[in-house]
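Heads up, one of the protein chains got dropped from this complex, but the rest are sitting where they should.
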Amino acid sequence: MSSHDHGHAIGGDHVPHVLPYAAYFATWGALMFFTIITVGASYVNFGPANLLIAVVIATLKATIVAAIFMHLWFDHRMHSMILGSAGLFLAIFIAFTMFDTESRGHLESITGERPADMSNPFLGGSARQKAMNALYPVGSNSVKLSAPGIVPGVFDVPAAPSASAAPEASATVSPEASASASASASVAASGSTSASVSGSVSAAPSASAPPKH
Amino acid sequence: MSASANDEKLSPDFHVAHHFDTADQQFDSARMGIWLFLVTEILFFGGLFCAFFIYRSWYFSSFVEAHHHLDKVMGAVNTCVLIFSSLTMALAVRSAQVNDKAKTVGFLIVTILCAFGFLVVKYFEYQHKIHDGLLPGVHFTAQGFSSPHPGTFFAVYFMMTGIHGLHVIIGIGLILWILLRAQRGDFSARYYAPVEGVGLYWHLVDLVWIYLFPLLYLVG
Partner (left out) sequence: MAQGVAVPGTHEDHPSPKAKNYINAEAGVWSWLTTVDHKRIGLMYLVSTLIAFALGGFFAILVRLELLTPKKTFMSGHMYNQAFTLHGAIMVFLFIIPSVPGALGNFLLPIMVGAKDVAFPKLNLMSLYLYWIGALFTLSSLVLGGLETGWTFYVPYSSTTGGAVIAVTFGVFVMGFSSILTGLNFVVTIHKLRAPGMGWFRLPLFLWATYATSLVQILATPVLAITLLLLLFEKAFQIGIFDPKLGGDPVLFQHFFWFYSHPAVYIMILPGFGIASELIAVHAHRKVFGYRAIAFSSVAIALIGFLVWGHHMFVSGQSELASTIFSALTFLVAVPTGIKMFNWISTLWRSSIAWTTPMAYAAAFLFLFAIGGLTGLFCGMLGTDMHIHDTYFVVAHFHYVMMGGTVVAFVGGLHHWWPKMTGKMYSDKLGKLSALLLFVGFNATFFPQFILGSRGMPRRYYNYLDQFQPLHQFSTVGSWIIGLAFLVALYNLLDSLKNGADAPDNPWGGLSLEWQTATPPPTENFPVTPRVTHGPYDYSDDRNATGASDS
């Protein structure tokens, strides 16, 4: 609670709000306790929850520091809001950036429209065709519509995370045909459920299926 | 509590700046300014945290493998050092609030010593990494890694800890400045805004480390 028995003397001189020593040492004790917990937790493997546990404990510690050492608990509410806004906008920053980085290529149907090799984006013409052929051997005679746009080996994400998830979405189209807008329109018209034809320049994404679901 | 000095002698050089009506208004403005500054600090570090989360998710195996090359013990020691320095900084502010000049100076000296201790440990860590070739980007020369992008982990590691270390160094300078002023008798219950401000900054340096330590050293 922000107790306002401090600071606002009529005469204008600032009157500090002094906490007892015990509050400081108790805070320190709590911080050391949580440090031990977080180190201890790192020796146990919780799988994907490892990161979550570490962040939650760190946030607890940070809250304690802010509330007591930084006096937020006893301070104007405004200052808590200021700190909270930093957290909010940081969360927006990280979350919205990860909307991109965590789902690249999920809707990309025509892999050939992307740079074949992210580490060499200016590779063009026949060299690019060669790279494409290496990725999708001619013998297979098909391009998976749901293949992720990110080239395996450049990013070490699993090769095709969504390929098995949505097998019905993958149709076969010859690479030449996929380049022309009319062909992609015919793919869409032929009722392949979630085939999203957003690769070619003229096809508006709004014409394709909504993202992912 | 040791409110000993006479009221007339408290912060003799302090006067309310011409554009403020009261000392209270001046103090509140200063504190709000510091808090807004801390917001910019958080978002500044936030960019690196964003990069950390993205690359960790992309190169999970590399991050796990690379983080085993960080020294958990040194990291934990530094965590304790920084938390303790946060405590002494908070106590220094408290001492200024109750007009205890000797204790203010004493706690500030301990805080500075802790900051130097932190940097010494960091120095040994860096030396070890440089020796082993565990460096960012093109400078990564260590052998025997089975995952493809450990250099990215060390790019994030060196940027995060390097910028944090820079903040520790700046903090030492700031604490030294208020230490000298405290020694001169500038601060008292009437006027201690600079101690409070530097204190808030120092706690933020601690806060950032509270996140850096588990993310880099413990979960990779």
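Think of it as A and B in the order they're written, each chain with its own count starting at 1.
Heads up, the rule we're going with is that a residue touches a chain if its C-beta (ideal position, glycine included) is under 8 Å from a C-beta of that chain, and two chains touch if they have at least 3 such contacts.
In this text, all values refer to a predicted model and were calculated from it rather than measured experimentally.
Chemist: Tell me which residue among B:77, B:109 or B:159 touches the hidden chain in the full complex.
Modeler: Checking each option in B:77, B:109 or B:159, the one touching the absent chain turns out to be B:159.
Chemist: Among B:59, B:107, B:187 or B:213, which residue is in touch with the absent chain?
Modeler: B:59
Chemist: Which candidate, B:18, B:68 or B:131, sits in contact with the chain we can't see?
Modeler: In the full complex, the listed residue that touches the missing chain is B:18.
Chemist: If the hidden chain were put back, which residues of chain B would touch it?
Modeler: On the chain B side, contact with the omitted chain comes from 18-21, 25, 28-29, 32-33, 36-37, 39-48, 50-51, 54-55, 59, 62, 136-139, 148-149, 151-152, 155-156, 158-159, 163.
Chemist: By the contact criterion defined above, which parts of chain A meet the unshown chain? Give residue numbers in ascending order.
Modeler: These residues of chain A touch the chain that is not shown: 78, 85-86, 89, 92-93, 96-97, 99-108, 114-115, 118-119, 121, 149, 154, 196, 198, 201-202, 204-207, 210-212.
Just so it is clear, only the chains that are shown with their structure count from here on.
Chemist: How many Å are there between the centre of chain A and the centre of chain B, using C-alpha atoms for each centre?
Modeler: 28
Chemist: Of all residues in chain A, which touch chain B in the complex?
Modeler: Contact set of chain A toward chain B: 7-9, 11-19, 21, 24-25, 27-28, 31-32, 35, 38-39, 41-42, 50-51, 54-55, 57-58, 61-62, 65-66, 68-70, 75-76, 78-79, 82-83, 85-87, 89-90, 93-94, 97-98, 101-102, 155-157.
Chemist: Over in the complex, which chain B residues touch chain A? Could you list them?
Modeler: 1, 16, 21-28, 31-32, 35-36, 38-39, 42-43, 46-47, 49-50, 53-54, 56-59, 61-62, 72, 76, 79-80, 83-84, 86-87, 89-91, 94, 97-98, 147-149, 189-192, 199-200, 203, 206-207, 210-211, 213-215, 217-219
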